[in-house]
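Here's the structure, in structure tokens; my notes come after.
Complex shown without one protein chain; remaining protein chains in place.
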Amino acid sequence: MNAQARLVDDEVRKGLEGLGGWRLAAGAIAREFRFASFVEAFGFLARVALVAESLRHHPELTSSYDRVTVRLTTHDAGGVTRLDLDLAARIDQLGDR
Amino acid sequence: MNAQARLVDDEVRKGLEGLGGWRLAAGAIAREFRFASFVEAFGFLARVALVAESLRHHPELTSSYDRVTVRLTTHDAGGVTRLDLDLAARIDQLGDR
Amino acid sequence: MNAQARLVDDEVRKGLEGLGGWRLAAGAIAREFRFASFVEAFGFLARVALVAESLRHHPELTSSYDRVTVRLTTHDAGGVTRLDLDLAARIDQLGDR
Partner (left out) sequence: MNAQARLVDDEVRKGLEGLGGWRLAAGAIAREFRFASFVEAFGFLARVALVAESLRHHPELTSSYDRVTVRLTTHDAGGVTRLDLDLAARIDQLGDR
């Protein structure tokens, strides 16, 4: 299966079942993470950046004090792909959240 | 002068005159920065995070591949303050943009 | 008490009693931290950097794959000060180690 083929919404929702806190909206999956402080939030953001660069797949990241929102979509496919679900799972496994 | 007193829009616009690329919108000042790559964009984001933490004043940061948008407002004042203008100036002085 | 006055070795050792894993050597205190991966190690390094910049007191940091060594001394005092012990305590409180 092509990791970069666009999934239909039912496939995305099925893929999200194993992940906590992600939602499907407007052709992307997104999750908000909260932390004890800006320092902890940035430590998370930095780890997400390293994972994203190593996969050559980059989320939209929004940081607002103790919150980080990660939004994933595959532009070339025009929607959510297996690659987005894989990156979401990798992000969920990052330490200390 | 209290660095955390809300400025009226004319004061903000006057303060932005010395800064390039910042705009006033919806009670905040914002600027978008573009970079050669995600790696360079993240290097900028990391430096902004250090400056923000050292001033105990945290912007809303949005990162999308080679672009970083910085949005500054002072929540306690309900709008833009001298502190936001000062942080904007500090961010503009960061290297390599 | 001046946070930047050099402590004698017995004072440093007493100060380290409440901290786990720090050792005194050659006019500095140091601790090695290990992580599950380079990504986790860098997330820690980033958080240490933010705390250090906000205190205007910067450790010597060595990163080698999954290990980060933090070494603290106060150059102006020529040895270990209360400021170093305080920063060590702040670093120990960072998440997920």
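By letter and in written order, the chains are A, B and C; residue numbering begins at 1 in each of them.
What we mean here is this: a contact is a pair of C-beta atoms (placed from the backbone, for glycine too) under 8 Å apart; a residue touches a chain by one contact, two chains touch by 3 or more.
This one's a predicted model, so the numbers in the text were calculated from it and none came from an experiment.
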item: Omitted-chain contact residue, chosen from B:Ala3, B:Val39 or B:Ala89; value: B:Val39
item: In chain C, positions touching the absent partner; value: 38-39, 42, 45-46, 49, 52-53, 58, 60-65
item: Hidden partner interface residues of chain B, rising order; value: 35-36, 38-40, 42-44, 46-47, 50-51, 94-96
item: Where the missing chain touches chain A, by residue; value: 46, 49-51, 53-54, 56
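Note that in this section only the chains that are shown with their structure count from here on.
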item: Inter-centroid spacing, chain C versus chain B (mean Cα positions, whole Å); value: 31
item: Interface hub residues of chain C, defined as touching at least two other chains; value: 46, 50-51
